[in-house]
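Here the complex is missing a single protein chain, while all its other protein chains stay put.
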Amino acid sequence: MAKTKKKVAKKVARRSSGASKDLTRIDPGPRMSDAIIHEGRVFLAGKVADRSKGRSVREQTAEVLEQIDATLKKAGTDKTRILTANIWLSDISTFSEMNAVWDAWVVPGRTPARATVEAKLAAPEYKVEIMVTAAL
Amino acid sequence: MAKTKKKVAKKVARRSSGASKDLTRIDPGPRMSDAIIHEGRVFLAGKVADRSKGRSVREQTAEVLEQIDATLKKAGTDKTRILTANIWLSDISTFSEMNAVWDAWVVPGRTPARATVEAKLAAPEYKVEIMVTAAL
Partner (left out) sequence: MAKTKKKVAKKVARRSSGASKDLTRIDPGPRMSDAIIHEGRVFLAGKVADRSKGRSVREQTAEVLEQIDATLKKAGTDKTRILTANIWLSDISTFSEMNAVWDAWVVPGRTPARATVEAKLAAPEYKVEIMVTAAL
């Protein structure tokens, strides 16, 4: 019981201090963080193309997956440990074009749960956005 | 071995009794729960405006974030511990208007992973919906 109280007190102290030692953010910004790590998992922001903005779905998907690789690496994990992937395409008719890049990127047999739907993205230059969660 | 068997037996008993002691729901309804707590995390339902239904994105975003604050508080956590946020706007051209409210609400450097896309919501009066997951 005393142990439990101490544990709770410690937890409250940690949290009110603002330290949040159990949360680690990668590139935290004023609006969102690139990723946030919590108890064995890393949660990535939805990624869109930067240098290939406005170009083909093929190019944008390749760049987005490259960004995801880089962030997963910073978190100490990799694409074979992705749990979920949410993919938004601004035009669902590009489904096959996106998949060609995706299929070449994932490791067969070590693929995540995935859902892909159509949605307009933050700017018309963006044709694909991908948000993933991975195990560390 | 005996210990493991006992543990499994206990787990099965707990689950078949319907108690689900490891799951705590906030305002469980017949269709969905306002939130559900499981092992160190809370999962909130997608929130839409209630009293500001039909009004501006600015007003609806403010109300939705207020609702999220209230639910996070019930779960014993707060906005600095949000892991992921999914935002749907019925009109993506209101992206900046939503962000003005969002940016004033989040705590710089303690922001979550986020993705925002356009989608028609359950009723045309709803202009923004936000679904978050947070660490306890």
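When the chains are written out, they are named A and B in that same order, and each has its own residue count from 1.
One rule holds in what follows: contacts are C-beta pairs under 8 Å (C-beta built on N, C-alpha and C of every residue); 3 or more make two chains touch, one makes a residue touch a chain.
Note that this is a predicted model, so its numbers are computed, not measured.
Residues of chain A that touch the chain left out of the display are 40-41, 80-81, 83-86, 92, 95, 99, 102-103, 106, 108-119, 133, 135. Touch with the hidden chain on the side of chain B covers residues 18, 20, 22-23, 25, 28-36, 38-39, 43-46, 86, 88, 119-122, 129, 131, 133.
Operating definition for what follows: only the chains that are shown with their structure count from here on.
In whole angstrom, the spacing between the mean C-alpha positions of chain A and chain B is 18.
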